[in-house]
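Removed from the display is one protein chain of the complex; every other protein chain stays in position.
Each chain gets a letter, A, B, C, D and E, in the order it is written, and its residues are counted from 1.
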Amino acid sequence: MTPPPLPAVMTEPLVRAALLEDLGRAGDITTDAIVPPQAQAETALVARQAGVVAGLDIALQAFRLLDPAIRTEIARADGSRIARGDTIAVLTGPVRGMLSAERVALNFLCHLSGIASATASVVESIRGQRARVVCTRKTLPGLRTVQKYAIRVGGGFNHRFGLDDGVLIKDNHVAAAGSIREAVARARAAIGHLVKLELEVDTLAQLEEALDLRVDAVLLDNMSLEEMRRAVALVNGRALTEASGRITPETAPQVAATGVDLLSSGALTHSSRTLDIGLDWR
Amino acid sequence: MTPPPLPAVMTEPLVRAALLEDLGRAGDITTDAIVPPQAQAETALVARQAGVVAGLDIALQAFRLLDPAIRTEIARADGSRIARGDTIAVLTGPVRGMLSAERVALNFLCHLSGIASATASVVESIRGQRARVVCTRKTLPGLRTVQKYAIRVGGGFNHRFGLDDGVLIKDNHVAAAGSIREAVARARAAIGHLVKLELEVDTLAQLEEALDLRVDAVLLDNMSLEEMRRAVALVNGRALTEASGRITPETAPQVAATGVDLLSSGALTHSSRTLDIGLDWR
Amino acid sequence: MTPPPLPAVMTEPLVRAALLEDLGRAGDITTDAIVPPQAQAETALVARQAGVVAGLDIALQAFRLLDPAIRTEIARADGSRIARGDTIAVLTGPVRGMLSAERVALNFLCHLSGIASATASVVESIRGQRARVVCTRKTLPGLRTVQKYAIRVGGGFNHRFGLDDGVLIKDNHVAAAGSIREAVARARAAIGHLVKLELEVDTLAQLEEALDLRVDAVLLDNMSLEEMRRAVALVNGRALTEASGRITPETAPQVAATGVDLLSSGALTHSSRTLDIGLDWR
Amino acid sequence: MTPPPLPAVMTEPLVRAALLEDLGRAGDITTDAIVPPQAQAETALVARQAGVVAGLDIALQAFRLLDPAIRTEIARADGSRIARGDTIAVLTGPVRGMLSAERVALNFLCHLSGIASATASVVESIRGQRARVVCTRKTLPGLRTVQKYAIRVGGGFNHRFGLDDGVLIKDNHVAAAGSIREAVARARAAIGHLVKLELEVDTLAQLEEALDLRVDAVLLDNMSLEEMRRAVALVNGRALTEASGRITPETAPQVAATGVDLLSSGALTHSSRTLDIGLDWR
Amino acid sequence: MTPPPLPAVMTEPLVRAALLEDLGRAGDITTDAIVPPQAQAETALVARQAGVVAGLDIALQAFRLLDPAIRTEIARADGSRIARGDTIAVLTGPVRGMLSAERVALNFLCHLSGIASATASVVESIRGQRARVVCTRKTLPGLRTVQKYAIRVGGGFNHRFGLDDGVLIKDNHVAAAGSIREAVARARAAIGHLVKLELEVDTLAQLEEALDLRVDAVLLDNMSLEEMRRAVALVNGRALTEASGRITPETAPQVAATGVDLLSSGALTHSSRTLDIGLDWR
Partner (left out) sequence: MTPPPLPAVMTEPLVRAALLEDLGRAGDITTDAIVPPQAQAETALVARQAGVVAGLDIALQAFRLLDPAIRTEIARADGSRIARGDTIAVLTGPVRGMLSAERVALNFLCHLSGIASATASVVESIRGQRARVVCTRKTLPGLRTVQKYAIRVGGGFNHRFGLDDGVLIKDNHVAAAGSIREAVARARAAIGHLVKLELEVDTLAQLEEALDLRVDAVLLDNMSLEEMRRAVALVNGRALTEASGRITPETAPQVAATGVDLLSSGALTHSSRTLDIGLDWR
């Protein structure tokens, strides 16, 4: 199920900043010089590539913030699967505003749709299996909120949003504490009752220790498919199991087949290709 | 030649925002609970993949803003070609700060190094030819300044930074003005003497009109290699020629061989993969 | 165990804003006119009332941001129990800066110490019982991060930091979904694997339904002590139980004696009295 | 007479910041998952306790910023005395927006109404006497503008808004200057003609010196009721007299009976309890 | 031809900041106390002096941001020549909002109209000659975008907007490089294809060297009229020539008569007198 768009009050600062970044200190000097103020047009956001729409409300917000006279109509809302040539939204209003906001709008829309589409590809590759696709904190600076939203639109789920909303104990934490047991104990003594605790484990021995400590989830780091299978068997439902790294539509089915609960991928947010969407003039 | 790092005063707002985005409302709850304040470590940023370093000063700024007690030493400055396993910088100081800033620092460093590395690949693929590799305005919102810096670090050059620092007349501008001639005349009447004017052309007929108008550059839109060659011959040095779209290390040599001056690529900024760099603990 | 101070990068925007709010458009006109620039002093933050220190690093940050020449030394760090007359920190440096930053520093320190002290009072009143004291989202606008930090300093624990880091299903959510079961199902289908789910229940019947759904916690709304006891028995460890409302050092022991896991109090953040701390001149 | 609400342009940054503080990086995950977008409701802000309304426009601004489709109607504007059960405002519109903005809106409204109500209690306790109730700079960081507004709504008056809009000479200033006379002279030589000058005095001897210097007001620090009476007699209208500290509805009448002009209270802003107001669903 | 107004999204942050700067921490205490909320008025922005209007949209934005109930109608848009007594815009709506926003609105309008008017005076003084009037980076901090806009409104043209959108090589750059040739070569190797290069020259010898290097423009520094004439002859159209310093309506014709292409003036932005415009009440 597609999540609702983020409230406009959450995305407005990002969109305003992006518009100012592009308008610079003089505005759109090309359009201002050439296009008469009274020129009107109807345009459409059109897919040049198949994928999943994400960020449409943000893109339309860019047009309306640039010129409130631009009217926008959504044809294919966030979460829609689109084919090449599909119309995603229709805009009517002043030509100037459309030209001046076009690039910013598309930068949001194409990037977020790219993430949603890549996520959907992995999700579909494991359809029918229990595993969920989840993102990481490997996001691009300043864009975490919208990138993680795009993951949800693509059918994925969110891992931690930051350092503050979940415990994830890694090897360096264990080293600093002296043992897994001590690290978990310290964390558990500090956190609120709505905070879950996940532990990174490298070996099955560590995994057993973790299960004794009843952590909520274990991150199986750098394990082979065979190790993962054994890990899943060992866990036997006592914690969630997360496999990470190099998850693609090609590799995902095998990993999911090990029975892990979660496939986490940093690449979805840090390295997704853009989805090609353009603004067509009618 | 590698450009100097951006002044810290320019990147500080971005780095602070990225740290706050990750620290959220409670900070690094895992590290704070587990790692003792007095714990010290020496760590190193190490390449897990060959490429070109970009954004190192920004990454180190993240560590120092999180904890000024962290000392940083640069081994391979921005612009350095690195091989897998190379040490890029060494950090010494409190473990807590290193763990808490690690992800933000790497998010900047891996993303910008990814752009620089992708740029360098294209640049190298056409070494010996006159063409330059240039970026576009297809950047990720809020990151234009640092993404365009990474392009320069990779040996590329910057196209416009925004709508305000160069004229780029596209087909919709021409349509609004009625003719190329009128569009160029309007722009020229408005712009300052340090602003250049580039015109997008689809056909050789348009190109001839553009040359008569003595524009500084022409963007050859969607032309075949053969058309580009003829365009370059027609231009004969009277304007710069820009070829755009689908520029990769594989396609670039052919495009460059047409004699165009500029190969522009949006993908370098909107779709570059991250360069894998990690923080190693010693 | 007292949590470490929040990183300075997290509190600096708050402190700068508070200083500017007080300095206004002309600065400290009294001090600037009267006190010579070369005047130096040693001063001390001194408790005028017993309690628990919280926000000391923030207070000292205010002095140093106003004048970096002010040197600060901590005598009783955050989390310390202090008696009337205890010295909390010593400052040396220019008189002007001390006078100009004094009120802002104390506004933070007295407010946050007030919260920590009130929290500690409740925590102590139930010492030996299993229940934890937790805060709510009833915080003062803009101060959530530091208020929730003060709760931890006082020995309490944090409930959700916002609408985004935990699910809390209330009666209106249930009404919109049609049933508890449907509400829980919808939430569970949407949330990440590190997000916990708590449900507000008014009756034991609702509680039984909730337990079937294996929610992580139940909020026992407006229940009598007797109802809470029966609720705890019914739950029998299958979920955490939270009692809310009107928790004071006087009422807490009885509530805790029902066996609930969590006593939540909005008053700790929205209505705590300040702890009286002053700046003494030596 | 109740002051008009603060202009929306002044409170909007505060309200936006409070909404973002609560929405965090994912928004209201509970409501978004459970409540359908088309669900509509009528709700009301209802007093659960008698008091004085303050901050209603700010609370309603929170709802409308979260969702402009929420319509709001004021029943009891700021300054209204309300009894338990009174409807303060009625809201109609999307359920989602109401649930997502509810806590932020109430955090403002309950806090500011708490201050106004506490202020009104003191004001009423001295009805018929000449003394005015005034606030101080002991406000909560970032909230000075709205807290001081709530003081006015409650029938109190504002003391200085910051260090820059009035001179208040305290003992440390006098010490730095060498004498009261010199301190006053220095201040007077520096300040604009619309800036008033108040002096803190500990003894009647100091008071006499102050009166010779024709200061606008004197702050009687730590004086007994008897001392205050004698101070007022000595002043005999030549300056305003301010009594500060521990002003409550119980103590205020006695203090006011000494004839002082001003009763100042820091507790009204730093330690007022919230006024209990809830959102009822119809 | 007058440029279109800057997009509202670009000026809104400036206008909000200016309103808050004036409203301070209590708002318009005079108006709020005295003027009843229901009072309505019609007012007009009226010229008290002849000149050129600039910044009208910004001024009207100030009124509407203060109170959206204020309706505004433009009589003489930016770029209009106005005579003393001319009505520039008419406002209708609440008296309170008009009084509270009046000064901020006028501060923008009078300052920017002052710049446009001063620019127009110089522009007119050289009517019929080829030279253009251009501004510099000698702008008032924070106001560059709007000041440079006012220059365009007055018929002038913009020089660089910052350090980043054009190369201007001055004597210290040449000194650091060792020679003009080396300085130009280094710059050319670094800049994008849409960036122009201007060189400051002190002597005709330097000028010859510059022309060999085919720079886009030369800044003739501190040259006499005779030297300028010889410089223009020497250049003979191979670069643009810029004369700078002490350009007034009195001196401009002589300088323009030397045949230079550009007359640059810092005084237009850093020292223009305000244009006297007032708000008349009807």
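Just so it is clear, contacts are C-beta pairs under 8 Å (C-beta built on N, C-alpha and C of every residue); 3 or more make two chains touch, one makes a residue touch a chain.
Since the model is a prediction, treat every value here as computed from it, not as a measurement.
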Touch list for the missing chain, restricted to displayed chains, reads A, B, C, D, E
Only one of D:R96, D:R160 or D:H173 touches the unshown chain, namely D:R160
Of the candidates E:V9, E:V104, E:A210 or E:M223, the residue in contact with the absent chain is E:V104
Given D:V134, D:V201 or D:I277, the residue that touches the chain left out of view is D:V134
Only one of D:R48, D:K196 or D:R273 touches the unshown chain, namely D:K196
Residues on chain B facing the left-out chain by the touch rule are 3-4, 6-7, 9-10, 13, 144-145, 148-149, 158, 161-162
Logged for chain E, residues touching the omitted partner chain are 14-15, 17-18, 21-36, 39, 95, 99-100, 103-104, 106-108, 110-111, 114, 137-145, 161-165, 167-170, 172-173, 175-177, 183, 186-187, 189-191, 195, 266-267, 270-274, 281
Absent-chain interface residues of chain D come out as 1, 3, 132, 134, 152, 157-161, 164-166, 189-196, 198, 216-217, 240, 242, 261-262
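In this section, only the chains that are shown with their structure count from here on.
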Touching both chain C and chain D we find A, B, E
Dup interface of D-E (contact pairs over half shared, numbering-based), picked from C-D, A-C or A-D, is A-D
Quick note, more Cb pairs in contact for B-D or B-E? It is B-E
For the pair chain B and chain C, the C-alpha centroid-to-centroid distance in angstrom is 44
Among chain C residues, those touching two or more other chains are 3, 21, 24-25, 144-145, 158, 161-162, 164-165, 189-191, 195
Contact graph of the chains (line, ring, star, complete, other): complete
